[in-house]
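All protein chains of the complex are present and in place, except for one that has been dropped.
On to subunit A.
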């Protein structure tokens, strides 16, 4: 099973970026590339070569789904799996996101103490289903 090591995280809210970054790095021992928008992610992703995209669903300008689509159009990143983060009011889109290929959806607000465990559980389930994929 491939290990999850590098996460590219996109959220327009600075506090969420900082909290999620700290949670994933301190508790999950992951390397996180924080991005403030879809275009920012498109710039940083090729050099960072993430194992996973963690994307806010609702962002001004380029939203999470469009960001995922454009990230997957980058050579070498086509098969990087996507996990979305959604607020309570967007709960009805969870099923659609999973049906469209996301490997997981994490609800906001999230618990910083367990975020890394949540992501690890999603990754392990994905790896069991598709060994060797997404790396």
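Definition applied: a contact is a pair of C-beta atoms (placed from the backbone, for glycine too) under 8 Å apart; a residue touches a chain by one contact, two chains touch by 3 or more; residues count from 1.
By definition in this document, contacts and distances are computed from a predicted model.
> Among "Hpt domain protein", "YwgA family protein", "Regulatory protein" or "Oligopeptide transport system permease protein", find the name that the UniProt record gives to the complex chain excluded from display.
Protein name of the absent chain (UniProt record): "Hpt domain protein".
> Touching the absent chain in the whole complex: find that residue among A:26, A:73, A:98 or A:121.
A:26
> Which parts of subunit A are in contact with the chain that was left out?
Interface residues of subunit A facing the absent chain: 13, 15-16, 18-19, 22-23, 26-27, 29, 58, 87-89, 108-113.
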